[in-house]
Every structure is written in C-alpha cells, then in structure tokens.
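A single protein chain has been removed from this complex, and every other one stays in its place.
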Amino acid sequence: MVRIIPKEVKFFEMFAEMAANLTDGARVFSEYLKDCNGTDPVQVRNQVKDIEHRGDEMTHAILKKLNQTFITPFDREDIHRLASSIDDVLDFVNAAADRMMLYKIYNPPAAAAELAALVVRQSEEIAHAVKLLERNPDHVMQHCVEINRLEDEADRVARGAIAHLFEHEKDPITLIKFKELYEVLELATDKAEDAANVLEAVVLKSA
Amino acid sequence: MVRIIPKEVKFFEMFAEMAANLTDGARVFSEYLKDCNGTDPVQVRNQVKDIEHRGDEMTHAILKKLNQTFITPFDREDIHRLASSIDDVLDFVNAAADRMMLYKIYNPPAAAAELAALVVRQSEEIAHAVKLLERNPDHVMQHCVEINRLEDEADRVARGAIAHLFEHEKDPITLIKFKELYEVLELATDKAEDAANVLEAVVLKSA
Partner (left out) sequence: MVRIIPKEVKFFEMFAEMAANLTDGARVFSEYLKDCNGTDPVQVRNQVKDIEHRGDEMTHAILKKLNQTFITPFDREDIHRLASSIDDVLDFVNAAADRMMLYKIYNPPAAAAELAALVVRQSEEIAHAVKLLERNPDHVMQHCVEINRLEDEADRVARGAIAHLFEHEKDPITLIKFKELYEVLELATDKAEDAANVLEAVVLKSA
C-alpha cells in the first residue's frame, strides 16, 4: 500500500501519544492508591495534574490539526470524539486525585484503588487498540470488548462500594466525600467505554 | 413511491422496537412505584435491568448497522443522536430502579411515582412519533411538542419535591438518597426531550 497522503499518518501517532499519556496518569494515581498509608495526596495530585495538562495540550493539538486538515484518515467526527473521550478519561482521573486533596482523604477506601486499577487496564487496552488502528484494524475489536467488560466490572465495584457506604457510614460528610470519589472514578471508566465505542465505529466503517 | 433502497427501511423498524422496549421499562418501574407498599425493590430492579440490557443490544445493533450502511434514510448524525437519546432515557430509568435497591428505598415518595408516570407518557409519545416518522412526518411534530410539555411538568414536580425535601427532611443521608432519585428521574425526562429535538430536526430537514 502506497501512502499518498503521508501527512495524515500523524493522527495515529498523536492518538498513540495521547493513550500513552493517559496510561501514565492512571498508573501514577493507581500506584499511589495501592500503597499510600496516610501519605498526603498533594504530591500525587500534582503529578497527575501535570500529566493531565500535557493531555490537554495533546487534545488541543489534534483538534487544531483536524480543523486545518482537509483529508483525514478516518471520519472527522470520529477523530473529534476519540480525542475528546480519551481526554475525558484523564480529566476524571485528575478529578479523583483532586478530590483526594480537596477533601483531605488520606486513607482512601480499598474500592477506590480497585477502580483506579480498572482505569489503568482500560487505558492500556485503549493504547493497544489505537496502535492497531492503522495497520491491523481487524484486531482492534477484541480490545474494545475488553474495555467494555472492564467498565461493567467497575460499575459493579462502584455500586457495591456505594451501597456499603449507605449501610455503614454514619457521618454524612464522609459519605459525600467517598461517594463522589467512587462516582468520579466510575465516570472515568464510562469515558473509556465511549472511546472504545468510537474505535469500534471506525473499524466497522472501514470494513 | 417506489422503494429502491428497501434495506434502509429497517432503521425505522429498529427505532420502533427501541421505543417499545423503552416504554416497557418505564411502565414496569412506574407500575411498581404506584403500588409498592414497602415491597423490596430488588425484583422490579432486575426486571428493569433486563429490559435495559435488551435496549443496549438494540442501540448497539442500530449503531453497527449505521456504520455499515452507506445510504441512510435520514442524516447519519441524527440516527446516532436518536438512538443514543432513547438509550439514555432507559439508562436513567434503570439508574432510578438501581438507586432504590442500593439505597434500600422501600417506601418511595409520591413524587417519584409522579415522575416515573411522566417518563411513561413521554416514552409512549416517542413510540408514536417514531412510528409516524417514515410515512407521516407531518404528524411527528405534535408528539414532540407534547414530550417537551411533559418535560416541563417533570421539572416542576422534581423541583417542588426537592424544595420540600430541603424544608422538611432533617436526616442528611435520607435527603441525599431522595434528592438523587428525583434527579435521576428528571434526567430521564431531559433525555426524552433530547429525542424529541432530534425527531423535530429530522422532520424539518425533510420538509
């Protein structure tokens, strides 16, 4: 296959970078949650914030390139949606780290660590899928299926944790804090599912 | 009029199925709320969950067909939006049933039943409008107007119920539970309005 529009290849590289950056952010946060033992979350929050800021710049660069490019490697609308949904996953990881700092959560509940670990696995799947998109679109689908499965698992974990909270947490303000932490992390996994849905659409259209 | 692209007719049938399924889900939940007398919500929640799961499959089938079809009976973007918004209504009905179970709400307040009844009426209007879309687009609009009117009514009911809660409910955790139940149901009616807006756009474009 001769590439007659080599400039467009760049989009795939940009998406690979975005997915790698998302995976970095999710990992930093997940590692912290696994083993924080009462450490102040301010440092991890700053690290995640920096990664999220880089992610914003990458998203902005893709959308700018999109607006200045006439021929795109796949549908304009799908490029827009894919960039936005990957950006959203990292935004919610950042929001979770931010809540930890704002709400002074030093000993996050185990379910938060479980949810963050699921976001890491989804991010890795997104990174795999994005890498395959250009040359092996037939292999993208299995990663989309796995991302959806991980979202189902996250949903189950978050719902269990919230039910537990309403049964056992007597302090309403603590309940508000933890409930929001779970919800924000669950939203990150929803956005990863959105990314998977776009990837699936791109593959189906090109079949 | 000779149908030279009969394959596309399928989209209208698929939307009719989606709308009928949504109406089923909304009705099951609404009937339960009208007359539950302290029954455990787990059973109704499982019924709604099954219907919502079928709805997910229908949405997925429409989007898959969309991605594999070159000529569509109306704008691709509108097919996407219509399927997504009908799916969203049922998602929020399911979320409401889910909250009842998670928060162990055995005696739901009257306003929740009122809101669920409004979602049923909106679903019926969506089902009517979708049926008319192919052969009688001129008659779609009156159903869209009614869906919007029902959304206004739901907004009024939800706001009144939330104001009442803040005035009379002294237990913050109960307040959090009921407020979220009202909000989730009100969101279902917002999504029905989104569906009506897409239907209106489709009719206007074809005029």
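Think of it as A and B in the order they're written, each chain with its own count starting at 1.
The working rule: a contact is a pair of C-beta atoms (placed from the backbone, for glycine too) under 8 Å apart; a residue touches a chain by one contact, two chains touch by 3 or more.
What you see is a predicted model; the values in this text were computed from it and never measured.
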item	value
Which of A:F12, A:Y103 or A:F166 contacts the chain that the document leaves out	A:Y103
Option touching the unshown chain, where A:K34, A:K64, A:R135 or A:R156 are the choices	A:K64
Subunit B residues touching the omitted chain (full complex)	77, 159, 162-163, 166-167, 172, 175-176, 179, 197, 200-201, 204-205, 207
Positions on subunit A contacted by the hidden chain, ascending	63-64, 67-68, 77, 98, 102-104, 172-173, 176-177
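Methods note: only the chains that are shown with their structure count from here on.
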item	value
Subunit A and subunit B, separation of their C-alpha mean positions in angstrom	28
